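With one protein chain held back, the other chains of the complex are shown just where they sit.
Here the chain labels run A and B in written order, and each chain numbers its own residues starting at 1.
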Amino acid sequence: MYAEVAGFYARQMRRLDEGDAEGWAATFTEDGVCRLSTRPEPMRGRAALAAGARTAAAAIPAGERRRHMTGMFEIEARPGGILHVRANTVVYATGAGGEARVHQVCGCTDTLVRGPGGELLVKDRRIDVDGA
Amino acid sequence: MYAEVAGFYARQMRRLDEGDAEGWAATFTEDGVCRLSTRPEPMRGRAALAAGARTAAAAIPAGERRRHMTGMFEIEARPGGILHVRANTVVYATGAGGEARVHQVCGCTDTLVRGPGGELLVKDRRIDVDGA
Partner (left out) sequence: MYAEVAGFYARQMRRLDEGDAEGWAATFTEDGVCRLSTRPEPMRGRAALAAGARTAAAAIPAGERRRHMTGMFEIEARPGGILHVRANTVVYATGAGGEARVHQVCGCTDTLVRGPGGELLVKDRRIDVDGA
């Protein structure tokens, strides 16, 4: 289960880093919710999630590359096949000149469920951005 | 075993990040030792460990949030149910204004044993802080 969960986050975050907003939104359930401590309203549903990812990508300065690292998983199996996952994510930013820095540090509290093919999907995510 | 060890470090470090000094100390054996390359004397026993964690927390500037990421586990099972673990830890700091940075990078060399309920506990930890 650890391997499956860790692989899920790697794939999901890599889609964000590659600018695949739709592919990222597809890792949530149809009615999936993402609550960011930096936004007053949660994003609800894949269309809103994809739009949110596109807006975030558009706000990245030209030439800057972002990359997510997620880890520190605490995974708890709950009744009904639900997984409750706590994780930390660090987002790195590298400018066109190669200078790298920490962009953002956050904690994730997720409810994962199984999709129709048995695959993991995020039903509910809360992201607590440090310093916000 | 990998999953158990990785989950142990996630839980343990998260207690530090949440300011739970006693909860963190409780992840060591009663006579657990923590040797920091930045301190002349090791901390011995849970009371000293908790006091050390409280002192470290008190030294964090107001409004600054710290978060640990531990990874790069090399796990070796030794006779007597002992686990010898090498790991790296990066501590991030985020100020109240949201500016994030690397606070500290270190290597961990741990001896883990089983507690009365079969849970993992640190018997001996050596932390080598880079640049110190």
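The definition used in the following text is that a residue touches a chain if its C-beta (ideal position, glycine included) is under 8 Å from a C-beta of that chain, and two chains touch if they have at least 3 such contacts.
Just so we're clear, the structure is a prediction, and the values are computed from it rather than from any experiment.
Mapped onto chain A, the interface with the missing chain covers residues 2-3, 6-7, 9-11, 13-14, 65, 67-71, 92, 94-102.
Although one chain is not displayed, chain B still touches it through residues 1-3, 69, 71-75, 86, 88, 90, 101-105, 107, 129-132.
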